[in-house]
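Some notes on the structure that comes next.
With one protein chain removed, the remaining protein chains of the complex are shown where they sit.
Chain lettering (A and B) follows the sequence in which the chains are written, and residue indices restart at 1 in each chain.
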Amino acid sequence: MFYTIIEQVVNGIVSGSVYAIVAVGMTMIFGVLRAINFAHGEYYMLGTFGAWVAIDYFDLPYPVAIVIGVVATAVIAVVVGNFVMQRIVGAPAEAGVLATLGVALILQNTVILVFGGGYKFFSGGYIEPVTLFGFTLAEQRILIIIIGLIVFVGLELMVTYSRMGKAMRAVSQNIECCAVVGIDVRHVALWTFILGAALAGLSGVLTAPVNVSVYGGMGELITFKTLPIIIMGGLGNVRGTFVAAMILGIAESLVATYVGLQFRDTVGFATLMLVLMWRPHGLFSAQARF
Amino acid sequence: MTIYLSRRGFCVGSALIGFQAISSGAFAARTEDGTIKLGLVAPMSGPNARYGAFSLRGAQMATKEINSAGGVGGRKINILTGDSQGTPVEGVSATRRLIDQDQVDFIIGDVSSSVTLAMQPVVEDAGVLLINAASSNPMITYKAGVGGFKWTFRNYPTDENRALIVLQYAAEKKGFTKYAVLSVDTDYGRAAIEFTKKYLPRFKSQILTEDYYKEGEVDFRSVLSKIRDSGAQAIIMYGNADSTPIVGRQMIEVGIAGKIPLIGNAEFNTASSIKAAPKALEGAIEAAAWIPSYDSEKSRAFVDKFTAEFREAPNNHAYVHWETVHLLAKAIEQAQSIDREKVRTALSNIHYASAVGEVTFDDHNQARLPMILLEIENGKPAIKGAYSAEIDYPK
Partner (left out) sequence: MTSAERTVATTGRDLRVPFGLALIVLACVAPLFLGNYPLHAIIIALIFLLPAHGLNLLLGYTGLLSLAQAAFFGIGAYTSALLAVNFGTPFYLNFLAAGLVTGAIAAPLGIPALRLRATSFVMCTLGFVIIGQAIAKNWISLTRGDMGLSAIPKPYFALGPASFTVSGTVGFYYLVLAIAAVATVAVYLIVRSPAGRNMIAIRENETLAESVGIPTWHYKLVVFMISAAFAGLGGSLYAHYLTVVSPLTFQMYYSTTMLIIVLGGGAGTISGVVFGSLLFVGLTETLRVAPELRMIAYGFFLLGLVFWFPNGFAPLIGRFWSFLEKRK
């Protein structure tokens, strides 16, 4: 019995790592742009497609495909960032919702137009199972957890010590004062966005081997999973989001086991709503900045 | 100034599109050059686009084959698509447009049952023939034919008998009595399990755990570990083709591959599924109307041609839509006209030689499709039985 619970917790950490990499990107974008990026899942999808094209069309090995997937996502993010996201800075919330929805539609359907709507199979990746402390996991999952930790630590370091990181924090705290201090808000916004989107793309490439099925509409589900996480973690709060992602992953695992798999997706929003009733400011931010 | 110009451009652009639409609509009604206008309603965007895309390609391939052979009675088929996005509102809008503006006589659609159900009254009012090729809700044909909707036909198996046959084989030939359920959380998956439950007492079997996964789910590990520890002897799965390889792989991870077989229907017997997780799919039992590896000349020709043309293997949706277009062509040929009434009558009485055997329609306009039962042995599907499904309609 105890073993089963531990096993489910491990499962939860695995899926939590996937959510975490995507969610921290989304929360950073929110922190700086004050926009909920409804297109975030699409960057996850683009990363996956980039890698898939590399493997399927060009026969490149998986590690190279990872790089290509992330780079492809980043390139598209540059375009979207310049033409769309920068203009959202300072606009009311509704504008952000509609604009990112529009972007999501464009990205999703362009991929469907170019590659066809049918589902593709992702070959490649390290899918051999490996046993660790009595738990069997595909090697890829261990890779995901490790990279998740690297990303988290890397972001923490960047946000605390680097110039760009400090600028990001400044923008998320008080946009007006940034101009006074000499921070180019649009520049920071653009780079935060590209970073966030690239992280989503990275998550997509890493999970593609174990998710197997690749199709243009796969991003929507990810967006819906990530939204409750960033609220619970505190908008703009990287640490909190990471923890919230893990909590959600574990909660989902436990619910799937003890209640039923069909309730898994409601766990995210149900947990969110319970948390908001109890702590309207999210689990981790000391006070609601947003 | 640039902004002002762009605004104007935006308005002008929208107006132009509107104008174009109205004028093209007018034209569509006028060109009556004797082509057969066939409407295809399927999800072309949104998450279900992955099924709609296969459906369209299957239909297009069939149309090309027919047209290059001279058409039906000299008339070429012209496919007009309508995007349902998998929601009933869009499906009905697409259907209305096809009927009123594009003036189609025949419609094939949809993939989602809710959309098909919403389309039924619309085609009935307009007297347009609707052949459904992919929806599984039994209500569609309970209410068709003598059930009320005379213009709806379905060329797709229902799950009633499939559930029975699968359970029967598992109980009698394999001696299973304890099952875990892991089916897709749609009307297809749920209905199949409902039917299965009906027959459990007959075989003295029970369901230990019951879980439904949403379409697009990628993480089955928790449920599979639960199943592993529950003592179930087999997993009843009615689900989607693209989830099967994922489940198979995770079965290996969790350690139940080769120990607990999958039974039901989710394209187990496809080369790609088996290749993805051979150990997990060993011993899988499936009842299907068609599988990509079906061993008949027509079927193999279809698979080869599809793979060559589209660079990817066909799935069930591609096949049924391909077959249905050919079925319709045959009905038109037999009616010797494109008059809707005559074609409908021809369809009701048709004996159609499909790639899997003869197809006829019962009085509820439901196709009687020959089905086969397969078990995967040594990585290859082996046919264990064939049966035809007669349905017990509620009074």
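What to note about this one:
To be clear about the criterion, a contact is a pair of C-beta atoms (placed from the backbone, for glycine too) under 8 Å apart; a residue touches a chain by one contact, two chains touch by 3 or more.
Just so we're clear, the structure is a prediction, and the values are computed from it rather than from any experiment.
Interface note: of A:Ile144, A:Met168, A:Leu235 or A:Ala256, the residue touching the hidden chain in the full complex is A:Leu235. Contact with the omitted chain, checked across A:Ala99, A:Met168, A:Ile183 or A:Met218, is made by A:Ala99.
Shown as candidates are B:Ala118, B:Ala163 or B:Ala276; the residue that touches the absent chain is B:Ala118. Interface note: of B:Lys37, B:Lys143, B:Arg162 or B:His317, the residue touching the hidden chain in the full complex is B:Lys143. Remark: the omitted chain is touched by one listed residue; of B:Thr35, B:Asn78 or B:Gln101 this is B:Gln101. Residues of chain B that touch the chain left out of the display are 3, 6-7, 10, 14, 17-18, 20-21, 24, 44-45, 81-83, 85-89, 92-94, 96-97, 99-101, 112-114, 117-118, 121, 125-126, 137, 139, 143, 185-187, 189-191.
Residues 30, 36, 84, 87, 91, 93-95, 97-99, 101-106, 108-110, 113, 224, 227-228, 231, 235, 262-263, 265-266, 268-270, 272-273, 276-277, 280-282, 288, 290 are the ones on chain A that touch the missing chain.
The working rule: only the chains that are shown with their structure count from here on.
Per-chain CA centroids place chain A at a distance of 33 Å from chain B. On the chain B side of its complex with chain A, the touching residues are 44-50, 52-54, 57, 182, 185, 210-214, 216-223, 225-226, 229, 241-243, 245-246, 249-250, 252-255, 272, 276, 310, 312, 315. Across the complex, chain B is touched by residues 4, 7-8, 11-12, 14-15, 108-109, 112, 116-121, 127, 129, 136-138, 207, 210-213, 215-218, 220-221, 252-254, 256-257, 260-262, 264-265 of chain A.
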